[in-house]
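Here it is: the structure, laid out below.
Up next is chain A:
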Amino acid sequence: MSMLNVNDLHVSYGGIRALRGVTLEVMQGEIVTIIGANGAGKSTLLNAISGFLRPGQGEMHFKGEKIEMKPSRIVKAGICHVPEGRLIFANLTVEDNLKLGAYLRTDRKKIAQDLERVYGLFPRLRERMKQLSGTLSGGEQQMLAMGRALMTDGDLVLLDEPSLGLAPLLVKTVFDIILEFRDLGKTILLVEQNAYKALHIADRAYVLEQGKIVKSGAAKAIAEDPAVKEAYLGAKSTTAG
Partner candidate 1 sequence: SGGAGANTIKIGWFGPETGDSALWGQAEFNTMKMMVDDYNAAGGVNVGGKKYKLEVIGYDDKGDSTEAVNVTKRLITQDKVVAIVGPQGSGEAIPIAPIADDNKVPVVATTATNPKVTVQDDGTVNSYMYRACFTDPYQGKVAATFAYQKLNKRKAAIVMTVDDPYSAGLSQYFKQSFEQLGGKVVEQVSFTSGEKDFRAALTKVKASNPDVIFMPDYYNDVALIARQARDLGINQLLLGGDGWPSDNLIQLAGNALEGCMFINHLDFDGAAAAPMRAEYKTKYGKNAELNSYMAHDALVMVVDAIQRAKSFKPADIKAALDTTDLPVATGNNDYLTNPITGHIKIGPTHDPVGKTAWLIKIVGPDMKFQESFAADS
Partner candidate 2 sequence: MSVPILELKGLTKRFGGLTAVNDVSFRVEEGGISGLIGPNGAGKTTIFNLITGVYKVSAGDILYKGASIADKEPYKIADLGVTRTFQNIRLFKNLTVLDNVLTASHMSAKYGLAEALFRLPRFRRDEKALREKTMELLSIMGLADRAEVVSNNLPYGLQRRLEITRALALNPKLLLLDEPAAGMNPDETNQLMRLIGEIRGKFKLSVLVIEHHMDLIMGVCEHIHVLNFGCTLADGKPETVANDPKVVDAYLGAEETK
């Protein structure tokens, strides 16, 4: 079943045309990754899907229904976005942040379970439970953002560079968590600079260049594409770890 359909999406910021007709599809249960250079428009795409940016043109459908242009409605529908820059509630404690993740949910028991699961995945967060999250280190904040996304319990998770600024060991953890998200039945649209790792866990991939999709296909095939190798995977096989 098709989870997300994006059709001929155009977005611009004042003078800059960040997306120029992007079309893509994400099927239920898939991990789809979008790779592209800095400024290719990846974050713009995710922000448009979650309603933070108003497209100039184009349509999007989620589970067959047209997406309404309000972030809060979109979250309700089941899309959950972990943005670049994390956007945690800096003045709230770690625990309050996680609880707010479940704002729209009413199933208390399940919420408690999920909270335990998050702490299980990130023991660091349990240690820092009562700390104001603004004073967490960069990496800790990323963990919190991921944990909070789990708490919203959406069906489609948009992840914007989740490994940004994470220590190598944690980068691994993050990718493990993404796989775990999938095992929980979630569908994932992943934007990553760490193309090597992203292509490694994804089912399918799109390559975005200057606001346009230039390639798409099975993740394995894309990873083998010589042009992609050259531009995004570096000469040797990337980051340590």
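Selection criteria: all candidates are chains of the complex that A comes from, given by their letters.
Note that a contact is a pair of C-beta atoms (placed from the backbone, for glycine too) under 8 Å apart; a residue touches a chain by one contact, two chains touch by 3 or more; residues count from 1.
What you see is a predicted model; the values in this text were computed from it and never measured.
Interface remark: chain A makes contact in this complex with candidate 2 (options 1 or 2, touch as defined above). Those residues of chain A whose C-beta lies close enough to touch candidate 2 in the complex are 16, 37-39, 84-85, 124, 131, 135-140, 142-143, 161, 164-172, 193, 195-196, 231-234, 237-241.
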